[in-house]
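For reference, the structure is listed below as structure tokens.
Take a look at subunit A:
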Amino acid sequence: MSWTLRILYALLTLFIVMNVGLLLNGVTRKIYARVNRRVGIRFYQPYIDLVKNYSLTNLVTHGVMFYLGPIFRLTSGVGLILFIPLIYGSQGFSNFSFSGDAVLILYFLFFGTLGMALGSGESGQPHSAIGVARGLAQVTAAEIPLVLSFLSVFIQYQSLSITEIVGAQQSGILQWTFFTNPLAGVTALLAFLGSMMRSPFDVVLAPQEIPIGPPTEYHGAFLGVLQTNRAIFPVAKTILYVNLFFGGAASWPALIPKAFLLYMWSVVVGTVFPRYRVDQSIRWFLKVPLALGLLSIVCIHFC
Partner candidate 1 sequence: MRSNDDFLSKKIVPGVEGDEIEVDPIRDYYCDAVPQVSREYKRAYPSIIDRFKNWARSESIWILAYGSGCGAIEMRPLMTPKYDAYQYGIQWRPTPRQANLLMVSGYLSLKTLRIVIRAYEQMPSPKYVMGLGSCTINGGMYYDSYNTINRLDYYLPVDVYVAGCMPRPESLLDGLELLKKLIREGKGHGADIYAEKFEWYKANQKKILKSWNMPDYSW
Partner candidate 2 sequence: MQQILDALKQSVMIEDVRKQRDDLVFITVSEAQAVSAITHLRDRANFTHLVILTAVDWLEEGLFQLTYLLNNPAEKKDIGVRVMIDREKAQMESIHHLWPAAATYQRELREMFGISFPGSPRLNETFILDEGWDGPPPYRRDFDTLKYSEETYFPRPGRSTNDPAEYMKSMLYPEVDND
């Protein structure tokens, strides 16, 4: 397959993922509103917000790192989606996945948060600094069970290639990692909640909190970049989970319902449960999910 075609396929992937992400954002907020017995925003409101934010003039910058913060954040989302095989067996939608891509993806999962921390730290706004401190603490706590469950999967399949892991799950529903290694699956699902920026773990970004956490100073196009990433990143992560735990997808009709249901898992939890404080969420992650993650590693090694 020629490089031109691969790049075209990558751009097509990005386009699809971004639109799906924006629509899902709108639908999610609509669901939240309906649970509150409100009418809620129009489902296409995220598009309008995005256009409006990109069309604001009069931007203020606070330095080089302030520019790079949103760009790092977007890089993590785009990088994640570019190195995940979307459709198993499709050469085009495998994008740039290669034999060791799982390590790179673990890196990308954390990369955006770090970039954002540096960028919003430069803005000099105290609320950003507090938000960064809280956000990093919470993301780190959620990351430990996540990495443990991923490691468990890697040990199980003796492979660091996501394509190989997906390929090993193709022979039937019972061959999905979620059923062959249920401990890792449950751990990953719990850690999934922590990295989706939704209630109960969204205290860092909640508008009601000290004002809005890290992006307090971000406005206009900067905020537009962050919003774009907020559309891409959760969908990319959902597809990664589908690949690792739910047998991947050999076609679009198989991918869409799996990804949608997994996405809705975080939406349902977010709608039902109230927000945790940072210390509460850290404690929560370091209890059940961490224990399950360790157990899954032990089990996969000795069983």
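Here, a residue touches a chain if its C-beta (ideal position, glycine included) is under 8 Å from a C-beta of that chain, and two chains touch if they have at least 3 such contacts; residues count from 1.
The candidates were selected such that all candidates are chains of the complex that A comes from, given by their letters.
Please read these numbers as outputs of a predicted model, since none were measured by experiment.
Asks: Can you tell which one of 1 or 2 makes contact with subunit A in this complex?
Replies: 1
Asks: Quick one: in the complex, what on subunit A touches candidate 1?
Replies: 33, 36-42, 45, 48-49, 51-52, 55-60, 124, 127, 207-208, 211-212, 215-220, 223
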